[in-house]
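Only a single protein chain was left out; the remaining protein chains are all shown in position.
Order of writing sets the labels: A and B. Residues in every chain begin at 1.
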Amino acid sequence: MNRRILGLLGLLTSAALVTSLAVVPGAQAAGGTIVVWADETRGPNLQKVMDAKSDWVPGYTIKIVTYSSFDALKAAFDKATGTTGPDVVVAANDWVPTAAKSGKLAPVTLTGSQKAQFNPTQFFDLSYQGKLYGVPVDINNVAMIYNTALVKTAPKKFGDMVDFYKANKSADGLKAGLCIAGGGMSWGAHSVFSALGADAYYMAGGRPNYHKFFNSATFASNVKTYLLGPDGKSNGFFPATDTGCKDNFLAGKVPFAVIGNWEWKDYVAKGFDMNLMPVPSVNAGQNGAMFGSVSGALLTSFADTHGVATGAKSLLTNFFASTAGQVAYQKFEGRPPAAKGAQADASVSAGQKGFGTAASLSGIPQIGAFLNSNAGGASYWDSAPAYWTAVLVNGKNPVVEAKKLAAIWRKNMLVGKSDL
Amino acid sequence: MKKWARTNLWRHVISLGMCAFALFPLYLVILSSFSQTGSLQLTSFAPSAISWRNYKLLFNSPAIPYLTWMKNSLVVAGTVAIVSVIVGGASAFAFSRLKFRGKKLGIQLLLLVQMFPAILAIAAVYVIMERVYRFAPRVGLGTQAGLILVYLGGAMGVNIWLLKGFVDSIPIELDEAAKIDGASPVQTYWLIFVPLATPVLAVVALMSFIGTFNEFILARLFLVDMGNRTIAVGLQAFIAGQYSRNWGPFAAGSILASIPIVIIFLSLQKYIIGGLTAGSVKG
Partner (left out) sequence: MATVNMLFRGKFALITKLIVLSGISAILVLLIESALAKKEYTIALFLAASLAALCYTYLSARTVPMKFFLPGLLLLFAFVVAPIVYTVVMSNYNYKTGNIISKQEAITQIKGLGVEPDANGTTFDIVVGKTSTGEYAILASDSPNHVYFVSTATKKTDLLPSQVTLNADGVATAAPNFTVVPEAQLAGNEDYAKINFAYADKYFVSVQGLNVGAVFRQSLKYNPASDTVVNLIDGKIYKDNGRGNYANVNDSADILQPGWRATNWFANYGKLFSDPLVRGPLFRVFIWTVAFAFLTVLSSFAFGLLLALTLNKPMRGRRFYRGVLVLPYAIPSVMSILIWGGMFDTEFGAINHLLGTHIAWFQNASFARTAVILVNLWLAFPYFYLISSGALQAIPSELLEAAAIDGANPRQIFKKITLPLLMQILTPLLIASFAFNFNNFNLIFLLTGGGPKDLLGGQIAGATDILISYTYQIAFGSNTQDLGLASSISVIIFFIIAGISLYGLRKSKVLETFG
C-alpha cells in the first residue's frame, strides 16, 4: 500500500514539475510603467490624452486605472500598499494631510519656473508640514448663476435675492430662492456661509490668519434675518440639501443656484440665458468667499517601491503641471486648468474662464489641514451641513448651533496649524 | 355571496394591500426608467411620456459597458454558485452521513467561524489578496478569479450548514442499502446522494447566486477596470457620483438586471420555500 502511494506521489510530482516548466511563470509588470489612479470622469479623459500622445515621459509607459466612483477611488487608495498602490493618484487636495501622515505620499520639488505657473495659494492645498506632495491640475470652484428670464438685474447684496424670492414666490411658483446644485452643503455652500458672515477661516497676506474667526452672533442674526421666518422656521429661501436643485433651476423654479464648474456645460446645453457671479454678501459690494481649490496629481510613496519615482515626478511636471498637458487634458475634461499658461490658452472655454474670474474675485484656498481635522469633534465637511440641517430642518436655535459651529471650526484650525 | 364575503373577502383585502405595498417601489422604478429627468421623483402616478433614453444609454453609451457588467455578474455569481454547491455538498454529505472523530467539534467550529462579520474582515482579505497578487497577478487583487475565490471561501460556512439540513432529510435507508451492495462512501455520494439531491442543490446554488449577485462592497474594492466590474458595482456608481446622482439609467439598469433573477426565482419558488425552511436566511 505504502509503496503504491510513494510511486503515485513520485508520478504526480514529476507530472507537476513537467507542467510547471511548460507554463511560463506569471508575467510581471514591465519596469518603467507609471500607474495613475483616477475617478470615473478623470480616468477616461486622461486615457484619451494618453492615447493621443504617450511619450510625456520618455522611456516610461503610462497606465491609467479608472475607479467606478470617487468614493471607490478613495476606498481603494485608503487600503493601497506598496504592491498594488498607484504611483500617481489624481485626487482631491484634502486627501493630502491624512495620506501624507500615513506615509502614502512622497514629496515633490518644483523648479522656480514650474512654481511660477501657479498661484502660490494653490500649493497650500497640496502641502503637509511644509512639504509639497503633488501638483495642481484643475481648479474646482463654484459660482452662482441666476436665471435671467426671471431676474432682470444682478443682485447687489444677499438681501436682494431674499426680497426677490419673497416677492415672486407665489407668482412664479418658486420652490426656493437660492440652492446649492454643485459641491454639496459644505464645500459648495461655503460661499453662502461666508456671505452670511461665517468663513471657515480668514486669510491675511497669503497666509491663514490665526487670530480672526467668524462671529457666531453676527452669523446667527443674519441667518435669522434672511433664512428664517418670524416663526423661527425656514422661510423656504435656502433648502438644507442639494437634492433636486439642478432640476429645479433648469425648470425655472429656483432663480439662483450655486453650481460647480465641472457641470457648467450641462447648463449651457439646456440653452438657458444665465449669468455667472459670486454669491453677494449681506453688505453691498462684498461677496461670499468660495473655495478655489485644486485637484492634485499626487505622488505616492509606492512609486519608489516600484522603482519609478523619478519617472512619476517627471510625469507630474512634464504632463500634469505643464501648460501643454493641462490644455490637452482640459480639452476633454472641461474644468478650468490650474496652470496660468493653460488658463491663457485659446482653447479654454468661456465658462472655464468665467469660473476662473469668479474664483479670483472671492476665492480662498482649501486647506485640508484645517478642514479635515476632527480636533473640534467634527470636520468642516461634516459640521457644515449639520448646521443647515439643525437650523433649517429641525428648527433648532440658530444662535446656539452657530456657537457650536464656531467652536468646532476654531479648534480645527488651531490644531491643524501644526500640520500646515 | 355573503358566505364568500365572510370567508374570502378579507383574504383578498389583505393580499391586495400587501401586493400594493410590494409593488409600489417597483412601479416607481419602472416609471423613472422611462422618464427624461435624472431624478427619482414622483410627480404623478401615471407616466406623462415614455422615453427610452435611459435604456438606450445602457446599450449605446461606450462609457457604460452594461452588457459586459451583466456578463461579469453572471460569470462570477454563476461560478460561485456551482462550485460552492459542489464543494459544500461534499462536506455536508460527510457531516451528515459519515462517522469520524471530532465531527461535533468540527461542525461547532464551522458554525462559529461563519458568524464572524465578514464585512469587518475586509481589510484582512484585502491584504491577503494583495500578497497573492504579488506572485500570481492573475488570481490576486483586481481579478475576477480572486474575487470568486474570496466569495467561495465566504459561502462555504453557510452552504455547508444549509446543505447539511437537506442531506439530513434524505432517508438514510437509501445509502444503507447501497452500502450493503458494497458501495464506498464516494460512490454513495455520486450515485445515490447527488441524483436525489439535485433539486435541492439547485436551490442552494440559486441562493448563492443571488447573494453573490447582490454583493458590492468587496466587488467595488476588487474590480477596478471598467470592463471587469459586476452589475452591482457598475449601477451603484450612477448614484454614488461625487457630484451628481443619475437615477434614470440606474432604474433602467436595475430593472433589466432583476428580470432574470426574478424569473428564476418565481419558477423555482416551490423548492426555495423548502430550502428556506431548512434553515437559511437571505444574505
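FYI, a residue touches a chain if its C-beta (ideal position, glycine included) is under 8 Å from a C-beta of that chain, and two chains touch if they have at least 3 such contacts.
Remember, predicted model here, so these are calculated numbers, not experimental data.
Asker: Among A:Gln122, A:Asn147 or A:Ser383, single out the residue that touches the unshown chain.
Answerer: Checking the options A:Gln122, A:Asn147 or A:Ser383, the one contacting the hidden chain is A:Ser383.
Asker: Given that one chain is not shown, which residue among A:Asp138, A:Asp199 or A:Glu401 touches it?
Answerer: For the chain that is not drawn, the touching residue is A:Glu401.
Asker: In the full complex, which of A:Thr111, A:Thr153 or A:Ser170 touches the chain missing from this view?
Answerer: Reading the full complex, the residue touching the unseen chain is A:Thr111.
Asker: Determine and list the chain B residues touching the chain excluded from the picture.
Answerer: Where chain B meets the chain not shown: residues 8, 10-12, 14-15, 18-19, 21-26, 28-29, 39-43, 87-88, 90-91, 93-94, 98, 100, 103-104, 107-108, 110-125, 127-128, 131-132, 134-136, 149-150, 152-154, 156-157, 160, 168, 184-187, 189-191, 210, 213-214, 216-217, 232, 235-236, 239, 247, 250-251, 254, 257-258, 261-262, 265-266, 269, 272-274, 276-277, 279-283.
Asker: State which residues belonging to chain A touch the missing partner chain.
Answerer: 1, 5, 8-9, 11-13, 15-20, 23, 25-26, 31-32, 57-60, 74-75, 78, 81-82, 98, 100-104, 106-112, 129, 131, 175, 239-241, 243-244, 301, 304, 307-311, 313-314, 316-318, 372, 374, 377-379, 381-383, 386-387, 389-390, 393-394, 401, 404-405, 408
Here is the rule we go by: only the chains that are shown with their structure count from here on.
Asker: Take the average of all CA coordinates in chain A, do the same for chain B, and state the distance between these two points in whole angstrom.
Answerer: 37
Asker: Please give the residue numbers of chain B that touch chain A in the complex, ascending.
Answerer: It is residues 37-39, 41, 63, 123, 126-127, 130-131, 133-138, 141-142, 220-221, 224-226, 229, 233-234, 236-237, 240-244 of chain B that touch chain A.
Asker: Which residues, counting only chain A, touch chain B once they are in their complex?
Answerer: It comes out as residues 26-29, 39-40, 44, 65-72, 75-76, 79, 81, 83-84, 182-183, 243-244, 246-247, 260, 262-263.
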